[in-house]
Every structure is written in C-alpha cells, then in structure tokens.
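Can you read through this structure? Questions will come right after.
Shown here: the complex without one of its protein chains, the others still in place.
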Amino acid sequence: MSTIALDRYRQNYLNISYTAKSWLLSTDHKRIGILYMISITLFFFLGGIAAVLFRLELLTPQADLVKAETYNKLFTLHGVIMVWFFLIPSIPSVLGNFLIPLMIGAREVAFPRLNLVSWYLFMLGGLFTFVVLITGGVDTGWTFYTPYSSSFSNSAVVATIIGVFITGFSSIFTGLNFIVTIHKLRAPGMKWSRLPLFIWSHYATSLILVLATPVLAITLGLIAIERVFGVGIFDPALGGDPVLFEHFFWFYSHPAVYIMILPGMGVTSEIIAAFTRRRIFGYTFVAMASLAIAIIGFLVWGHHIFVGGQSAYASAVFSGLSYMVAIPSAVKVFNWTATLYKGSISFDTPMLYALGFIWLFTIGGLTGLFVASLAIDVHVHDTYFVIAHFHYIMVGASVMAYLGGIHYWWPKLSGRMYPEGWGRAAALLIFFGFNLTFFPQFLLGYMGMPRRYHVYAEEFQVLNVMSTAGASILAVGYLLPLAYLLWSLRTGSIAIASPWGASGLEWQTGSPPPMENFEEIPIVTEEAYTYRPESS
Amino acid sequence: MSSHITPRRTYIFVYLALLILLGGTIGVAYVDLGIWNTVAAITIAVVKALLVVLFFMHVKYSSNLTRVYVLAGFLWLALLIGLTLTDYLTRTSGF
Amino acid sequence: MVDLPIFPIEASTIAIHVDLLLTGLVAISTVFTLIVLVLMVYFGLKYRRGKTADRSNPPLTSTKIELAWIFGLILLSVGAYTWATVIFFNMNRPPEETIDISVVGLQWMWKFQHADGQREINELHVPVGYPVRLVMTSQDVIHSFFVPAFRLKNDVIPGRYTELWFEATKTGEFHLFCAEYCGTNHAEMIGKIIVMDPRAYQEWLGGQPGGVSMVQAGEELFTELGCSSCHVAGAGVRAPTLAGMFGSEVRLASGETVVADEAYIRESILFPQEKIVTGYDPIMPSYQGRVSEEQIMQLIAYIRSLSGETGPEGGEDENQ
Partner (left out) sequence: MAEARAPTLDRPELPELDQESISLGMWIFLASEVMFFGALFAAYIIYRNAYPQVFAEASRHLNVWIGGVNTGLLLTSSLTVALAVNAAQLGKRKLLIAFLLLTIVLGLIFLGLKGLEYSQEFEENLFPGRNFIYPGPEPEKARLFFSLYFTMTGLHALHMLAGLLTFSIIVLLAWRKKITQENYISVELAGLFWHFVDIVWIFLFPLLYLIGRT
C-alpha cells in the first residue's frame, strides 16, 4: 500500500485536474469537502474579526471604539456567521463530506450532484448574508426575537433572513445525503456495529439537520413576511404571542447546538482511538449516546425561555429533560476517559486537541446544567455566564475538535504532513488563550453583567480586560495553524497512506485518495478500531 | 428497476373512498357536535392522509426503513406541537 | 487599585438560596472535572507510548459499569433538579400580602408607578423587609427586568403581564439592568433599585408628588371611558357588576371558568369578545388603542379595589 502512496505523481483527487471548472463543477465528495473548508475558514475569520472588534470595545466600561448601533451589528454578525456559516457546516460539511464515503468504503455519497447543489446554496446564502452584514448590517442578535426584529429594527433583517433561509436548505440536503449514504452505500461487511463512531455521530447529526432546520426556515420566513407584507403571526398588538416565536426558534436552535457538538464528538472518538491504540471503551454505548442526544435534544428547547414568559410548569418539564440530555453526554466523556486506561498513548497534535475537547466540553456541559437549573437560570439568563457556557462548548470543544480533525486527517486531505512542533505549540496556545478569554466570563455573568452590552458598570472592567487579553492570544493561536498548514502544502513531508498507523478504511487508500476512493471496494471483516496496545 | 405495481383498480377505489370522505367531512361540519366537530374533522383528515400515503405513495409496499422516515416526520411534528402545548395549556396568566 | 469583586452582593431573601444552590453545583462540577482531569493525566503518564506498562487484556466494554454510571447520574440529576426547581417555584409564588408596583418597560427606560400614584423613571424605591410584587408589561418590544443583587429577573413582554416579587434584605442601591436585547440602547436601559428602611420609605413616598393613587386614577378613567355607563347598578345596559369579581371564578358562555386575574381584566378591556361572561350579551366595545398600558393598570387597580382586595393599598397599610 505504502508504495502507492509514496508515488507523488500517482493520480489522486487533487492532481487529476487543476482547472477552476474542475473544482467548481466537481461532484466529487472530496473536492466538495475542500470547497467547504475554504469557505468556512473565510467565514470563521470574518466572525473572529468581529469578535476582536467588540472585545476591544469591551476593554473599557464606556463606549469608545464603536457606537451602540455598530456594536449591536457586530455581535449579530458574529453570532450569525459563526453559527450558520461556520460551526454548523464545519465538521459535517468538510470532514463529513470528505470522510463518510471513505470510512464506509463507498465511492461517493448517495447524491453527488445534490451535494454540489448544497455547496452552492451554502455559498449563495453565505455571500448574500455577508454582503448584507457588511453593507447595512443587522442589529437583532442571532436570535431575531420579535417584535424587535419584525416591527422595530430598521436594519436589513429580511435580507439576512433570506441568506439564512437559503443556507438552511443546504443543511437539509447535506443531512439527507448523509442519511441515504450511510444506509445504502456501506461496503460489504460494514455492519452497523462495525461503523466508526464518526459515522454514528454524523448519522445523528443528519437527523437533526433534516428535522429541525425546516422549522427555522419557516419561523424566520414568518418574520420576513411580517416585515414585508405586514402579515403578522407573532405580533402582540394583534393578540399574537411573541413567545411562540421563541418556542419555534429554539425548537430549531437547541437541536442545532447538537449539530455543532455531535460531529466534534465523532472526531474525538476517532482521535482517541487512534492515539491510544485502543478500541473506544463501550463502543455501543457511545454510538447509542449519539442517537440519544439527537433525540432527547429535541425535547429541551424550552430551557431558553425559563424567564421568557413560559409557564412555570412547562419550565419544570424542560429543565428535567435538559438534565436527561446530559446523561448520554456524560456516558461519552466517561467512555473516552476509560479508553485511556491501558492504552498506548501518544500526544501528537490531534490528541492534544481531543483531550482539550473532553475537558472543555465537560466544563461547558456542566455549566449547561447550571443554566438548566431553574433557580440559577433566573439569575444568569442573558448574562455573560451563558456566553461563557456556550463558548466553552462551541469554541472550547467544537472548534478544538474541528482543528483536531483537520490535523488528524490533514495528511489524507492534502497528502502532506503538518509540522508537529508548531502544531503542538499552537494547540497549547489556543487552550491557554481560550481559558483566559472565557473563564472570566463565568464570573462576570454571575456578578450580573448582561450580554449584548457595549457599556457596563465599572466593577466589571477587570474581568473584561482579562477576557480581551485572552481573545488576543486566541487570535494569534488561530492564525498559527492557518499559516503552517498552508505552508505545509508546499513544504510538508509527503504523507504515506496511514501516517498514524490508525485503523479505518480511510487509511487504507492513498493519501490523498484517488478519484474513485478505492481501487477496489474493500470488504470489511473486522470491527472498527482493532488495535492491540500491548504490541506497540 | 423493479417495484410493486399497484393495479389501477385499487387506485380508483382509493379515490372513491377519498371523495366519500370529503363529502363526509363537509357534511359533518354543518352538524353541531360541539368539540366533536373538531375531532371528526381531524379523524377524517387523518384517514384520508393515510389512504394517500399507503396507496398513492406506495408505503404499503415500501421497506421498513422508508416507513420509519414517514413516521418520523409526523412524530416530530407531534413533539413540536405537544411540548409547545405544555406551555400554553399550563399558563396561569396572560395569553 | 485593582480590586476584583467576583461575587455579587446578596440583597434579597431568595439570593441566599440561589447562591447555596450554586455552591452545590460548583462542588459537583468540580468533582467531575477533577476526576476527568486526574484520570487523563494519570493514564497519560502511565500509558504513554514507549513506556512499559501492563497493557494486557484492556477492557473493551462493560455493561455493568455503563449502567452504574448512568443510574448514578440519574440519581444525582434528580437531586440537583429537585433542589433547583423547588427554589424556582418559591421565587414564583408571591406571599399573600405584597406592596404592588406597576412597571412598564419601553425603549429605553423603566417607568414605575406606586399604588399611591407616585411615578418614577429608572429608579425604584422600595422598603426593606417587605415583599414587593411587580406587575410588568412592555409598551414596545421585549425587555427583561434584572436585579443581580436579588438574583431575579423576568422578561417584560408586550401584550401581557409578567410578575416578579422579592423581599429586599439590605438597604442600599442596587443595579437594575435590562437583560433582554431590545435595540440600540439596550445597554443603557439601566436603573437603580433603592432599598430604604420602611420609615425612610414612607417619608419618601410622602414627599413625592403622588397626587392621584392608582385606584383613584382608575376610578376616574372608569367614568371617563364610559365603563360606568354599563358597569354600574342601574345602568340601562345589562353588564356584570365588577364588585367582588377580582379573584373570583367567572363562568364563561363557552362553559369554561376562568379566574379573574389581572390578565383576564386586561383581556376583557382590550378584547372583550373573546371571553364572554355567561348570561350576558357580547356588547362591550374594545378599548384597544384607546387606553395605554399604564391606564389599564390603573383600571385594574380600581377594579381590584372594588373587590375589597387589600391589593394595592395592602402593603402600605402594613407599613403604618
């Protein structure tokens, strides 16, 4: 196998053609994955720049860098871009697209052309939103709460909604594609019980993509209709109920947070297995936990409106269900930790990210339980405590998992190795910068600093300065991988088919894989992660 | 491509049943049954939908996997409605 | 002079319970985070690749262990959940006797009116040691009334009433924030809760140009708007008498019964056709667009007073 891989002139999906057309019209899942990678990286830095700007504003209690309007537009831009144009498509659309067929031993996804359509929809929605956010801006927050968004804001709400709406269809098609692919295109012998956990978590993610996204589309659509035609469904002046909008919005947006974490969990499972040379402890439980999270995750949305005018009884129900969704998450954390036992552990960059993921997810998840506890949420709702909670999960955990995954599969994606020393340094820098940015925000939140405030009370300043300092370190931390990964494309050493010695079908084909993925469709005879730590 | 071919006669029967049910739903709407009006309307609609799904859409002959996804759509809708109602039906003030 | 206060002052009866709960959750979380951290470090050192260690027969799965931690966590969750939920329901249930204050939120200020008619903007004076109940609504978008020192917040929603009650335990000035994003100057929709000792509070009330109390204002409106032309014994029109109505169960034409609370009265004024009292004709006109939220609150105060509800004045009588 390695003889093929070493042949750098071997035909593969990257060198088969270099024309722009061969990329922009490619229906190859690997190329589409790369297209997504480039686009979401751009969006990430865009959202990041907004974050840097408002973090700078927050250095002092007064408004000095930007005006109130600008500040509001900045955090809206940050939230909208980071959620819909970076994190939701991050792991599924990049790594999922690239790896799902490879991992299950298929040549393609089920609907290759639809896959390309998804990317175009994504870009259409993305560019649309981008132009809107840059030219006019929107100031509703990423949550679009009505009646502010429908009757009061005079920013470009409708245009933004159209962008998000279009991108929603990209999500739905991606999810649909993955589901059919996983059901129908598994290689012979690839039973469900042999699937890598990455596949399980993407299956669960796809369910959410398909069943939750349409609700967001219609709900935002209703806001747009209300603004354009004056046909209001949530307008309190007509006896409508703005809280109903919140219900619908969160019916999507809570499951959506699992769209953002489940794929990261899948990546983590792969990395932990590869770098401990161990089958993940409790494979079945970890796999089922993904499905449990996806399903129970649909039943907890009301925890965002504990103080939003929801009945106290409904709040009690949603709080209880939120506690339940923590249990499958805990199962995962414990099983990953248990996998380390008697492993053969090496601390390469991907492993550092994976361990960072586990620990930061634990903190983020546990503080999720704080906010799921009714009495605490009354106090910390809409404060920086919530901001810290979700950045611990979304930045601490999910972005770490994404970076870990990119490093782990970089040889497969690009055919080159990244510089290991730089990789580890960046991972540590990001970990440190991250904690310095967001840990102080828990304290700020409990002290009562509300979110979406550009001016604040004096006593909050010290912690805010710490947070901004952390954000600057974080910014450098994120620039590093961008730089050395790009650099490695020219200078990195050539990757062999399986540089980590990991199991999994994706490692059995060349790096980068040939256009048709496998010269011959593999036949699977073993379970996932067959390693023998004693022997290494 | 091979798949089940439903005889045309079946389609016609189903169609006639649908028309009768349509007549039924209109008819029953003009009789005062109190709350049962709504129950009847929904029941008839569900039966009609079932007929369409099972025969016109061939779910009667589909694999279990397809059936799971057919059900999933409706089940999830029930979740959306059901849990939203836990709020609306227990509100003590307002709305 | 960097001083870093990292814990907010506790100034209400409920705050101590919330903080205790927080402490409990922090303790649980610390245990779990440490377990994960310690195991990660320990295994990482012990089983580092290249090190010799006993790696024989690594366990692959164990249903027993899995079920053990699943059920363990369920028990722990039920405990924490119950604790938090009980406090929450106590936060929601005001005591019988409260000082009632009406609150209207609008872009971007807070308006308050005391029972005796004293109005305040962005400042609210309350006595220490007495339960205070806020009945809140918004004139435009959703806001949220947040007093960190009391550990309390609730959204203020247009078209509805929401409530909040607290009993301050410390005198002093505390932050009032708007916590729900409400547009450009959301961050400046802030104010002060000034907690005074009861005597000072009485003096403050006396010193304010209160003028007309809520009930009186409501009574005037009641005549002005023509309510009295129907809702008064001997009026030509048959309309239910409003005396004794507040808090009672009203039987509706549809067969349902509802409790006549603030929201019900508000609805009766704005959307009278929706809930028709049994035995009456649906002739009451809608007052939507003709009364402001503040005026509705005054009407409600008046209608409450007709039921001999201690209501608005109640709290005050106590203070004397």
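A few points about this structure:
Going in written order, the chains are labelled A, B and C, and every chain counts its residues from 1.
Methods note: a contact is a pair of C-beta atoms (placed from the backbone, for glycine too) under 8 Å apart; a residue touches a chain by one contact, two chains touch by 3 or more.
What you see is a predicted model; the values in this text were computed from it and never measured.
For the chain that is not shown, the touched chains among those present are A, B, C, taking the whole complex.
When the missing chain is restored to the complex, the residue among A:Pro188, A:Gly239, A:Gly421 or A:Gly501 that touches it is A:Gly239.
Here one chain is not drawn; of A:Met123, A:Val138, A:Val157 or A:Leu185, the residue touching it is A:Leu185.
The chain not shown here touches chain C at positions 254, 271, 273-274, 276, 282, 286, 288. Think of the hidden chain as still there; on chain B it touches residues 1, 3, 5-6, 8, 11-12, 14-15, 18-19, 22, 25-26, 29-33, 37-38, 41-42, 44-45, 48-49, 52-53, 55-57, 62-63, 65-66, 69-70, 72-74, 76-77, 80-81, 84-85, 88-89, 95.
Against the chain not shown here, chain A presents residues 10-11, 15-17, 19, 21-22, 26-28, 106-108, 110-112, 114, 172, 175-177, 179-180, 183-185, 210-215, 217-219, 222, 225, 229-233, 237-241, 244, 248, 251, 515-516.
Going forward, only the chains that are shown with their structure count from here on.
Per-chain Cα centroids separate chain B from chain C by 42 Å. For chain A, residues that reach two or more other chains under the stated contact definition are 241, 243, 309, 312.
The multi-chain contact residues of chain C, meaning those touching 2 or more other chains, are 157, 160, 162. Those residues of chain C lying in contact with chain A across their complex are 2, 4-8, 17-18, 21-22, 25, 28-29, 32-33, 36-37, 39-40, 43-44, 47-49, 53-62, 65-66, 69-70, 73-74, 77-78, 80-81, 83-85, 87-89, 91-92, 107, 140-142, 144, 146, 148-149, 151-155, 157-160, 162, 175, 177-188, 271. Those residues of chain B that touch chain A in the complex are listed here as 65, 72-73, 76, 79-80, 83-84, 86-88, 90-92, 94-95. Only residues 183, 207, 211, 215, 241, 243-244, 247, 251, 298-299, 301-302, 309-314, 317-318 of chain A touch chain B when the two sit together in their complex.
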